[in-house]
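One structure is given below, represented as structure tokens, and several questions about it will come after.
Note that one protein chain is taken out, while the other chains of the complex remain in position.
Letters are used for the chains, namely A, B and C, taken in the order the chains are written, and counting of residues starts over at 1 for each.
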Amino acid sequence: MGTLSIVALLHGPDRPGLVARVAGWIFEQGGNILHADQHRDAEENVFFQRVEWAQPSRGDVPQVAASFKAMAHLELGMECQTAISNERARVGMLVSRIPHCLQDLALRFRRGEMRGELVCVVSNHPELRHFCESMSLPFHHVDVRASGKTEAEEMQLGIFKKYKVDLIVLARYMQILSGQFLTDAGVPVINIHHSFLPAFAGSRPYHQAYAWGVKIIGATAHYASAALDQGPIIAQDVVRISHRHTVEDLIRKGQDLEQTVFAQAVRSHLEYRVLVYKHKTVVFD
Amino acid sequence: MGTLSIVALLHGPDRPGLVARVAGWIFEQGGNILHADQHRDAEENVFFQRVEWAQPSRGDVPQVAASFKAMAHLELGMECQTAISNERARVGMLVSRIPHCLQDLALRFRRGEMRGELVCVVSNHPELRHFCESMSLPFHHVDVRASGKTEAEEMQLGIFKKYKVDLIVLARYMQILSGQFLTDAGVPVINIHHSFLPAFAGSRPYHQAYAWGVKIIGATAHYASAALDQGPIIAQDVVRISHRHTVEDLIRKGQDLEQTVFAQAVRSHLEYRVLVYKHKTVVFD
Amino acid sequence: MGTLSIVALLHGPDRPGLVARVAGWIFEQGGNILHADQHRDAEENVFFQRVEWAQPSRGDVPQVAASFKAMAHLELGMECQTAISNERARVGMLVSRIPHCLQDLALRFRRGEMRGELVCVVSNHPELRHFCESMSLPFHHVDVRASGKTEAEEMQLGIFKKYKVDLIVLARYMQILSGQFLTDAGVPVINIHHSFLPAFAGSRPYHQAYAWGVKIIGATAHYASAALDQGPIIAQDVVRISHRHTVEDLIRKGQDLEQTVFAQAVRSHLEYRVLVYKHKTVVFD
Partner (left out) sequence: MGTLSIVALLHGPDRPGLVARVAGWIFEQGGNILHADQHRDAEENVFFQRVEWAQPSRGDVPQVAASFKAMAHLELGMECQTAISNERARVGMLVSRIPHCLQDLALRFRRGEMRGELVCVVSNHPELRHFCESMSLPFHHVDVRASGKTEAEEMQLGIFKKYKVDLIVLARYMQILSGQFLTDAGVPVINIHHSFLPAFAGSRPYHQAYAWGVKIIGATAHYASAALDQGPIIAQDVVRISHRHTVEDLIRKGQDLEQTVFAQAVRSHLEYRVLVYKHKTVVFD
């Protein structure tokens, strides 16, 4: 078994000496910094840091992480999350009928590319059951139309709570989640939207893009928020199109973007690289 | 002197046999097709074509072009523009104080990269006079604030008409042109907007992009229309940004995009590669 | 059942009137051109064309395709391939132990994104059997080390011939195929190489890229030829890296490129969009 490492994500009011204090504290505990990255929002006077360090004495690691968090909070006035390298986040997925984001992400978890485990899939349609079962991935069908949205959301949340998920991902889930769902979930929710937001929010973005005649289309992964398609953006990518491409071509080209951007955002989140601040994210890469 | 070539841009209702007829007609006139590119909008049943051919007997070239146009119109029911390779379009520019698009484009004309000539610059500020004069480029200051917008636009149009311009380009011109200006100009007007339209139309798009927290910014060259920042898009490009970049960084990175996209759109237009159809463009490249 | 369409890929010596003759011939047969794209290599005086047309009278379609091919060959002196829209190519795959290209491509076939069918997988290692079987995809293990390369290649070819494959794809197959294999296969072979060729040919390209300190890495799909990593390039893509990225990061980022570029090349080939000429390809898109 190798040495464990601790990753800490901090943010709070900037003041001189923060970097020195964090680095000094870790040094005093016998830790060795592996990666450290920080950012200052000069306008808002906010300091952000991601620091990852190897902590040699194995038994003490959870206690060191807890002490760091206390020091960051009490002494530095910073909000702080920590995670230890042998912890694996549990991820639940909502999906409808479009398979590519589910399939690509499930295979990435299976190949061990992601720091976490995909523990269940919930869908408002039955079509993707077969694929999930071939992957030994628990699949639950919640029929939103039959149950009504409110009750369906309660059932979805019940499933996610049963699986103790730390993150919910929307792999082209075609229903709008209520603000209540987002509040009650109690964990972050990552959505993939099939446009270069804020352009073409809402439904049928490829049709919108085609009608506008844009020369580049995109995909956007963001944290879901009560305002539709307006949550903090984690990752975006784009691809060139031309007048030769039909709406169907846009959909096909866009799907390659969607699965790559979605995976990138989920990976960044699971590696504790994303801090949300106001409407925006700091993504340490 | 080499052989002259003719370029024709056609569009109109699609029907079988159009490609065969155009190619056959040119063949019968002794022309040799150098490039031919066509597009069909299957939804709208519209056919688009750009065809360029070498026409050996030099003296007849203008007459062959005119005959082609008549054939396309009368026999095929197509709208058609033609241009001959020794004709050079005359371009007028509107600019304010931001120099990079003016400077980059002026040097491209000077280096002979563009099929045309930059014949005059009109500005609502005096700052860029010195650069234009160092390039022997006629510069006219029209003080919009002092004259009032209506009178200023009349003066601007008067200048452009005196120089017999075939195209007006807005090189970061910071005033909104009236619909009347666009109508009275009687020639196409190309604008460079410093965002990835339709995201962040209007003023201060880099500030908007910064506030939104997007991960990619862009620039858009489009034909100006009465609806602000909504004319048909000719060219777009993008660049990645991150939380590390300030608004000033976005402005600096965006300027590189702006000048490249602007030049690309002006070049495509001057090479008769752009057809406007409804809200969109077909750009043959 | 809808109308069938025919796609033809032509190339041969350029001469005036080719476009007119092809379009005229199709028009006379009652066909309606859906897409037509052509290219001239002016230096070599070679003409290339891809033309796709709807041929209404269903029963005659194979005969019309055969007549077209004969006309192209005998009258125009062109090499010509044709395919009918209800024909599906059969694809065989060689793979080793790295799963992502296999998995991504297999799912694209399964989702119906590709014009063809993935009919068998042959590997020199047993690890990917489980995944293939979960997809009901025939898997054959040919142990190259145990059999010796010559005999192993004969076994591989025997399997592909039994499945009547029209195309062989190398999904990160880590053995070098002999020229004899390529000759005896009698069908095209598409390889994905994990670098931006011609940079970093051969083994361990991500390690080479890391050592060189390049700021961008890439992936290249090409037809396999007797000269290693030098066959005609079909598709390439790139991604930015920085000094922060380790070799492992390059491998991970590169894998996303590899699977996308590989799928794009296989799709273009299966849609009859690729013509090989000398060392290069013409890809109609």
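Brief remarks follow.
By definition in this document, a contact is a pair of C-beta atoms (placed from the backbone, for glycine too) under 8 Å apart; a residue touches a chain by one contact, two chains touch by 3 or more.
The structure displayed is predicted, hence computed values, not measured ones.
For the chain left out of this panel, the touching residue among A:Ala36, A:Met155, A:Ala201 or A:Leu228 is A:Ala36.
Of the options B:His100, B:His125, B:Lys149 or B:His243, the residue whose C-beta touches the omitted chain is B:His100. In the full complex, chain A touches the hidden chain at residues 16-17, 19-20, 23-24, 27, 32-38, 40, 42, 240. The omitted chain makes contact with chain C at the following residues, 39, 42, 48, 196-200, 211-216, 218, 232-233, 235-238, 242-244, 246, 279-283, 285. Remark: the residues of chain B touching the chain excluded from display are 99-100, 103-104, 107, 111, 113, 134-135, 244, 252, 256, 260, 263, 285.
FYI, only the chains that are shown with their structure count from here on.
Seen from the Cα centre of chain A, the chain whose own Cα centre is farthest off is B. Work out the mean CA point of chain A and of chain C, and you get 35 Å between them. With centres defined as mean CA coordinates, chain B is found 42 Å away from chain A. With touch defined as above, residues shared between interfaces to two or more other chains in chain B number as follows: 42.
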